Every structure is written in structure tokens, then in C-alpha cells.
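Data block below; observations after.
Other chains of the complex are left out, but the ones given are in their true place.
For reference, chains read A, B and C in written order, and residue numbers begin at 1 within each chain.
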Amino acid sequence: MMKISQKIKDIAQDIKTMKVRGAGKIASSAAKALSITVQESKVKSSDELVMELEATAKLLLKTRPTAVSLPNAIRYVMHRVREAQERNCGLEDLRQATIEAASAFILNSAKAIKRIGEIGARRIEDGDCIITHCNSATVTAVLKTAFNQGKSFKVFASETRPRFQGRLTAETLSAFGIPTTLIVDSAIRFFMAKMDKAVVGADAVTANGAVVNKIGTSIMALVAHESQVPFFVTAETYKFSPETLLGQPVKIEERDSSEVVPLEELRKMPNVTIKNPAFDITPPEYIDLIITERGIIPPQAAVMIIKEEFGSITTKELWEHQTYLIRDEEP
Amino acid sequence: MMKISQKIKDIAQDIKTMKVRGAGKIASSAAKALSITVQESKVKSSDELVMELEATAKLLLKTRPTAVSLPNAIRYVMHRVREAQERNCGLEDLRQATIEAASAFILNSAKAIKRIGEIGARRIEDGDCIITHCNSATVTAVLKTAFNQGKSFKVFASETRPRFQGRLTAETLSAFGIPTTLIVDSAIRFFMAKMDKAVVGADAVTANGAVVNKIGTSIMALVAHESQVPFFVTAETYKFSPETLLGQPVKIEERDSSEVVPLEELRKMPNVTIKNPAFDITPPEYIDLIITERGIIPPQAAVMIIKEEFGSITTKELWEHQTYLIRDEEP
Amino acid sequence: MMKISQKIKDIAQDIKTMKVRGAGKIASSAAKALSITVQESKVKSSDELVMELEATAKLLLKTRPTAVSLPNAIRYVMHRVREAQERNCGLEDLRQATIEAASAFILNSAKAIKRIGEIGARRIEDGDCIITHCNSATVTAVLKTAFNQGKSFKVFASETRPRFQGRLTAETLSAFGIPTTLIVDSAIRFFMAKMDKAVVGADAVTANGAVVNKIGTSIMALVAHESQVPFFVTAETYKFSPETLLGQPVKIEERDSSEVVPLEELRKMPNVTIKNPAFDITPPEYIDLIITERGIIPPQAAVMIIKEEFGSITTKELWEHQTYLIRDEEP
């Protein structure tokens, strides 16, 4: 059994206790832990180094067995480590390759939102009427970038029950100066015919291009599809889920009933139960494009992104049997 | 100019001031006013009697120019008055025909909900999972009747933002003993694949079988259509809108923004406006059947119900140029 | 309690014991029984005559509570009896009206297949390629009539498992000289793109224009719809089911498992069960036209045929609570 340093254990602990939150931050922490592993390592051979890295990887994977971005970070780094190892480069080169891969992942993640904002903003046109759901950092980046480029457009935000994240979106956009209309979730079809585009974020993207996002997203996609309104999803590549390539189903978090109805009211209805799923799955046929920091792809090309970013996943299946639970990381 | 009695004026005033509320009660009051007109009348000829009736009709039509059921009541009675007049029956027979037509309309309206409950309940089967939206007296009648017949089924109720009428539905069904699940409006697609039927009420039905109902209804219809779940609408015949035969568009009530977001919160968002339409329109292609007290029809037969109940509307077009505004009559 | 004559009882018995078979023959027997009732009657008043007719009707309805055509025959005659009664015609006129209504029904039923053949044949064009399912007398009539008119066309018949009625169709058409291709049911999509029309019969037609017919019909309709091949249904009006106007669901006969797999083979599979439903339901959106002996209608006008042929069914609901089971009447 490998000995694991205190620094690594601390990072693992912080991810586990949700001190580190959010898909991007969790992933970057994991990449950093791998980088620290080689920096601290005192081993004498490449093979030993890889064993240490795998020990760290195993520890990290256990902290949040249901996150999407965490194994992606590990897979991204380890894929490049193994490529280096196969080239029979020496210990020092392997060390270097690991640090570089971790840095590249962290840097790319850090810039992903900004880059998605730039790429997505090119699709916003003067006079557009754009509808969005929930509150997404990448969608906000797209809208803000376009607005700062001097484009004139309007946004419709659905309130996003039960937690009203749509109000947060409206408040944010309002602060930028973007004219925004807030509506209840049930009113999206009433207004859809007047929309030019729909844009939403993603919590995860599966191998076949389906998108897991806040409950109600798939309805907005269906309604947009019905009215021939282009439906765009913004998603960092670390949210693409390679496990789905191997058949892993996606599990959806069930949240507390008190979000839907006050408990005192619920007590008055003895035969009533509450169901409160946090996300739903939008099938690829309702999605026109996915905007990533690597470019814009049709959903059917999701599998290509997964292969390019995370390599062949059939050789070493360290984390294969894990099931993903998509959950809300917001405080 | 006709002299109109105080009794009639009082009824008109009660409708105008919303002391009388609800499509059924408004319509019955109007029918009653026509009955009173002939009972109080002192005229000597059929022609004079019809003139008095038309004066009453005109007064009533002005009280709530935007209601659907009110002109239906008048049209129902006057259609039969004119048929009698064309048969050249005498004054007394005409008087009698008027009173009978008004009574028939009132009686039919009173029994409509119960009758819809009976007819609709036949479509509920043991083991069904049924989804509904908002809070409808006719839907409740269908579910209660089926439950009292010993059928075992479950109901999903969407909460129906902004006014949460779905909670009211859940509470009512819970009191009957029907197992009910309450969900946010955005979650209906998440659960639709498990539903066997969707049933909603109606505020108005147009000549081509489109249904005006609480905002969000058309989304539930679209989602049910996508999943091949049969979508039923319950509607009393006095909610069918003959004016749409003549091209009258339907207007939708815009309600107060405070229903959507607390005003103090809204004030913090200077660039945000609220849109709060109370109803939407479900196209006939998403509706499988309309359950009326006269039987179950496909939406395309709505025009037939209109012709049967209210006669040829092209001959005397007393109220033709009116535009309907569908509004919420609940207290 | 009415005394019922032996002749009527015999007819009832013959229907009950399936000595009389087939929708048309059952219906005609019932109409004849009503005619005999008035011919044998010794009553002195119209009201008594109607009571006797209703007693006969009740007896007949009990013999095959699940047939579609039987109550239609009774409803057809009784609708006209009551119209006569409401005109306050005397006993003799009522007697006459009953006999005439029964005769008209029987005559119409007898000519229905021939008439459907004539009307349907007008839709067959030189060079057509026509696909059909199962074995229907009305479809055969259409094809034979068109062939006798000198039209040149080809027919594809699906074999119609489990009982291979498609072979019967092929044999019949072959005997007429019509070039016919026999295929397995699974091959219909393979050939559909080359078809010009699809024509099938019906066991029952519901108020919303759905068609109950041999299992597999709804698949042929779906496949035709996918390929934009017009889908025609031939149906005598006595197969239209007014009960569905009042919400009565249609039940489907489950037939013996030995039709699907030989019992000795089934015994070798302890965890295998057989399901063998005899019919399925084709929704109106997959049906282009229904060819009846009264003309060609879109499925949405089925409710109109029901009203015209069988009158208002809301007044006297003698047979309302009956449930229909569509079953195979072939020997």
C-alpha cells in the first residue's frame, strides 16, 4: 500500500466535505493533487511514479464517487501520463509530463467559461430575443460578452422552481444592463414563438449528446424544438461524461420536499407526497449545438470530444463501475 | 327604448361588479334574467316580447363583454325563442318557450359538472397514473366519481405557478383519500413517461377545438403528446366559444407582476419586467378528447357542439363584434 | 314484466349461442326481432307498444353484451320509434314506423358491403399498388369492384399471424385474377415505400374516429403514415360505436395461446407466457379516410355519423353501462 502525503489527504478531505464545491473547482483540485504527488515523490522509477499517481487517483475518486468532473480531471492527466510512459521516456520526463498535463487541465478549466462566452457570443445577433432557464455561469458569460460587444438583445428568464434561480439570472443580467423579462416556468410556450434562440447550461453531457441540466430544461428544449427555435447548450468539456460510453446510467438527485411546499402545508395533506428531482435529461434530438471551450459541436459529436480529451478509456478501467449522481453544487 | 325592470338591472349589476363569479353562475344568471323578462312582461304581441328580450340581452352583454359563457346563455335561449317565433306560435306559447329554454339551460349547467364526472370516470382504469394541471371542478368530479366507484389510481398534480392552484388540487384529492403526488411545473416531463392519462379543465373551447386554460396547460399537452399519453379536456358546453366561428380572436388576461416575484425583490432589478399571462391556448392536435356533459368528442367536433347548442349564428348577429378576454373568475 | 314470444326468444338464443355470427347478421337479427315484436303485438296503445319493444330490446342486449352492431340495430330502430311517438302518431302508425325502420336497417346492412365496394373502388387507380391486412369482406368488395371495372393494380397482403387470414385474402384475390403478393407481417415496412394505398377493414369505429381491427392494423397505419401512403378504412356504419361517446372504453379479446405456439413447444419453456390480443386500436391521426356505405369521411367526422344514424343518445340510456369487448366472430 502506497503512503499518501498529508497535502493530498487534505485536498481529498476538502472535496469530500464539500469545502471545495462546483464542477470546475473540484476537477482542478484533483489535477493539482496529481501534480503535487509527483512533486513530492521520492521514487526511483517511472513505474513506481505511476503507482503513486494511481494511489492518489484512487483516493480522490472515493471522495465524491458521484461527481462528473473529478474523474475527468484524473483521466485527462493519467491519459497523458500513460502516453508518456509508453514512449519510454525517463522518470524526469514523466514527472514533467504529469505536471504539464495537470497545469494544462487547470488552465483550460479556468479559461473555459471565458472562452465559451467568446465563442457563444458570436451566435448572438442584434435584435435577438433569447430565452434561458435556471442560472448558468457559461450562459451568463455568453450574454455578457455579446452585450459588451455592443449587441442589442433581450432575454427571457424562466423563474426555475423550486429554488427560483431564474430570479438570480434576471438580477445578474439586469445589473449588466440587459433588458430581461422574468416569467413563470409554465409560460415558456406562450412566449416561445417570439424567441430567436434558447441557451442553457449543463451539469453533464453524455456520450450520445444528451444533456443533464436543471429540471425543466428538457421541456424548454421540447418547446423550442416545436417552434423551430435553435436550442444551444453551453458546457465545459470536463462536464462530458465518458462513463456513459461504457453504459453507466446517470442518476438524478432527489431533493428535499420542503423546497416544493412548506412543511406545515404538506402536513394538512395526508395522502400527498412530494417528488423533487433536481435535474432532467434533454435528448440530443432537441439540441442544435453544444458550445464548449473547444468549439461548437452538434450533440452527436459529444463522443468525439470525450475521446479527444480523455483518450481511450477501454484499456485501464480504474473507475469503471462507478455510477454518477448529478447533484447541485451550489451553496 | 325599452324600459327594463329593476330585477333585471340588479342581475346585470351583480354580474358587472363580479358579485356573481364563475362561468356557470354568470351564464345561469343571464338565462334567469331572460326568464324574468317574459314573466314580468305586459306586452300584447310576440314581436314586442322579442324586442323586450333583446333589450335585456343587450344590457347583459354589456356587463362583462369579455366572458364566454354569458353570451352562450343568451344565445341558447334566444335561438329557441326565434325557432318558436318562426313556427308562428302565439304570445303565450312564446312566453312558455322562453321560460322552458332558460330553465333547460340552467338545469343543464347545474348538472354539467356531475355529468362530466360520470362520463369521464368511465375512462379511468384501475392502476392508472393520471396527471393534471391547476384546479378544475370538472377534473375533480371525474376523479372523485372514479374513486367512489372503487377504482384504484394515483394522481400527479403540478403546482401551477404563480398561484399554486395545484396545491389546492392536491389538498382536495387528499381529503377524498386519493394518493396524490405534488410536483413543480418543470418536472412534468420527468414523470410523463409513467403517466397513463392527462386530464385538465378548460376556460374556453374555440370552434376549431383549441382549448384555453391555465398557463402551462399547452406545455402539459405537448409533453403528453410527445410521450403518447392520452390528453383529455373536461369542458361544459357553455364554455364553447361560437364567436371564434366568426373569426373573433381570443385575448388572454395579463395578471399582476407581484404574483410572480415579490415587489421588493423586483425593485432591485431595474432592467427586469414581468410577464404574467393567466392562460395559454392548446392546439387541437395535442388534444385527444373533450369530455362534455353531452358526451365525449374529438376536438375537431367542437364546431358541431357549437352548432347544436347555439344554433346558426349567422342570421342575427347581435353580439358579433365583441372580443373575448379569458380571465380568472376565482376569488 | 312483459311476456316475450317464443320467436323472439329463439332469435335471442341463436345470437347468444353464436349460431348467428358476424356483425351484420347479428344486427339484422336484432332489427328483425323488433319488427316481429310489433307484428305479433296485441296491445291497444302506443305506450304499451313501446314498452313491449323495450322488453325485446333488453332481452337482446343481454345475449351478447359485448357486441358493437347489436345495440346499434336496436338504437337505430328505437330512435325512429321514439321520433314517431313524439309526433303523437297513433298506434298503427307507430307499428308501421317500427317495421319500416327495421326493414330500412336490414336493407341498408345487406347493401352496405356492395355500396362500400362501389364507393371505395373510385379511389383505386390504374397502376396502383395496394397493401392490406387480414381478411375483410369490405376490402375485398372494393378490390373486386375496381378489378371488374377493368382497373389494373397489384395487391400486397400481409399474412396476419397468428391465424394467417392474409392467406385467405391472397387466395380470394387470386381467384378473381388480381395479382397478389403475400408477405410476412414484419415485411410491411420493407415494401411500404412502393405502395400507393393501404386499405383495411374495421371491427369497430369509436366516436373520435379510432378504428378497432385485427392485431397489426395499427402498425400498418403507422408505417403507411411514416411513408405518406394514404391509409383507408372500410367500415359499415353499424360498426360505429356510440357508447364511446359516453366514455365507454373498448375491451380487446385475448385469444388462446395455442394460436401462437404449439402447446408441446410451450411446455418446454417454463418461464414463458403467451399474450395473444386479437385486435388493436388505430388512432385517428394515422387514418386518412373511412369509407362507409353513406360516403367517405375523415375519421374526425365519425361522431357525425353516429349522431345521424343513431340519434341523440343522451335522452334514454337503456344500455349505457355496457362495456364492449371486440371479438372475432369467424368460425
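We adopt the following convention: a residue touches a chain if its C-beta (ideal position, glycine included) is under 8 Å from a C-beta of that chain, and two chains touch if they have at least 3 such contacts.
Treat the numbers as computed from the prediction; the structure is a model and nothing was measured.
Engineer: Starting from the 3 chains in place, I would like the total count of identical chains in the complete complex.
Structural biologist: Here the complete homo-oligomer in the file comprises 6 chains.
Quick note on the criterion: only the chains that are shown with their structure count from here on.
Engineer: I need the common contact partners of subunit B and subunit C, sorted by label.
Structural biologist: Output, common partners of subunit B and subunit C: nil, no chain qualifies.
Engineer: Tell me, please, which chain's centre (mean of its C-alpha atoms) is farthest from the centre of subunit C?
Structural biologist: Computed centres place A farthest from subunit C.
Engineer: Taking each chain's centre as the mean of its CA atoms, how far is subunit B from subunit C in angstrom?
Structural biologist: The computed centroid separation for subunit B versus subunit C comes out at 36 Å.
Engineer: Calculate how many whole Å lie between the centre of subunit A and the centre of subunit C, each centre taken as the average of the chain's C-alpha atoms.
Structural biologist: 58
Engineer: Mind checking the centre-to-centre distance between subunit A and subunit B? Centres are C-alpha means, answer in whole Å.
Structural biologist: The answer is 46 Å.
Engineer: Would you mind listing the residues of subunit C that make contact with two or more other chains?
Structural biologist: In subunit C, nothing touches at least two other chains.
Engineer: Per the contact definition, I'd like the list of subunit C residues that touch subunit B in the complex.
Structural biologist: It is residues 207-209, 244-249, 284-285, 300-304, 307, 313-314 of subunit C that touch subunit B.
Engineer: Which of the residues in subunit B end up touching subunit C in this complex?
Structural biologist: Touching subunit C: residues 118-123, 125, 285, 288-289, 291, 294-298, 300-301, 304 of subunit B.
Engineer: Considering only the defined contacts, which subunit A positions touch subunit B in the complex?
Structural biologist: On the subunit A side, the touching residues are 158-162, 167, 170-171, 173-174, 177-191, 214-216, 218-219, 222-223, 226, 252, 260-261, 265, 268-277, 280.
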